[in-house]
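Before anything else, here's the structure in question.
With one protein chain held back, the other chains of the complex are shown just where they sit.
Let's turn to subunit A:
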């Protein structure tokens, strides 16, 4: 310090001023950075959770925050491009009018659609029932597809093509979700790659660089100690297990492989049982709710139960399935890390496939064309005059039921268990003990909800705002459960690996959501009685029609891009680029190995 002071005296005034100003600038920048962390949503909450419970659980809450933001942006998309023009024009603001083009070449039967908007005197509980099942007064609001029975909106002198906007907004939100998730997962993937690429250094890394010097809280320090101890012990155990596996005899191998095949067959049997029951329940629920609507016996309160039957069965299957899987996997004798991965894969599969089966059973009802039921219109028009609204209602019911379950389970299960454990010192109760926060189950829950939101937004454009509010409330509920009923995990999980895994599963959910949407948009004929695609055969036809209105030059360019003369060379070039990168990666790996040999 003395030498620095002596130096400062010798410098000229200009340099002194520069030095002091750069120091104060650095201070100001670090202050601003400190303040900006307050602006990020929930930054302080997540930080405190990280300090008390570790980075694994913190990654769950960051993931939840990411989903809230994603849903909010999807909602702004759909609202501003689809709902807002209609609201503007229906209220006549900005000199706007709506243009209804009369339906051409369509049989009159197809256009009959009379949703009862609960006009007149009804019992109050009908409103509640409608709120939960999406029928009645909700069916005619902008929540569902049926409201958007508009062909164009004239704002002053501009013509706003609503059907095109609806379809493009759908593609836009799917593309946005895809790109955002891929971008986030790439960062995690690179970290994972670096981590896995150096297995020969993992022990040194853990021991020399294991302690996080930023920890100031003694509780967090205890957590870190425990996590380090657990990590070192698991690694050592895995090494011993690998040695044991390598020393297995032929007879043991045969026994274990046949046991694994047998257990996989059991798992497949359970899955097909779930799928079949979901299919039957959906068919049953659709038949019974439709019959009662037509015979006008809507005062039956059991009707609500019937309508929620598919949601209940799906939730039950999602709950029982994972328990059975984690019970069965113990017999398969894998290494602990692989056990966890395989159980997670099976749970992911059952949750996402359940949604797929539900969609499939809905379609089979809608396109049920035996006995000439869909002759004039291409779909079962008597039972489903506006089938998109019906699908939207199913998605809405799924989402509401999921939300109710997430709120009810802690209220009726976790809190009483905690009260019992703390106040009753009976041995049997203490055996259950305080529960831990099971990250994977919770993550799969919210991914399931997000997949429903993605599929349902096409049929119900305001669904994302319900999802945003739902996840917002879930954040606080889970935080309260965590702080009051859970003890810190005895098996801490590393955050970087889990982040990447959550995003991969979310991506799988998104890709799965593409399939039902693709089939609904391109394959099933759109309803002729409601919705913006009345005058088209399928919803997809808006795009070819719009392209045909472009100038001829543009049309020719677009057609040539879609033809074989362009697609085949393009595909070949992409293959060549891919092979080049793979060869480059392999060469790099070989260089790294050679260097390693040289060092040791």
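Quick note on the criterion: a residue touches a chain if its C-beta (ideal position, glycine included) is under 8 Å from a C-beta of that chain, and two chains touch if they have at least 3 such contacts; residues count from 1.
Here, contacts and distances are computed from a predicted model.
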Select, from "formyltetrahydrofolate dehydrogenase", "CIB1 protein", "Akt interacting protein" or "Tubulin epsilon chain", the UniProt-recorded name of the complex's unshown chain. "CIB1 protein"
Among A:100, A:203 or A:579, the residue in touch with the chain that has been omitted: A:203
Going by the contact rule already stated, which one of A:19, A:44, A:159 or A:222 would touch the omitted chain in the full complex? A:222
Per the whole complex, from A:125, A:211, A:262 or A:338 the residue touching the absent chain is A:211
Sole touch to the unshown chain from A:233, A:323 or A:364: residue A:233
On subunit A, what residues meet the omitted chain? 1, 191, 194-195, 198, 200-201, 203-205, 207-218, 220-222, 225-226, 228-229, 232-233, 236, 239, 599-600
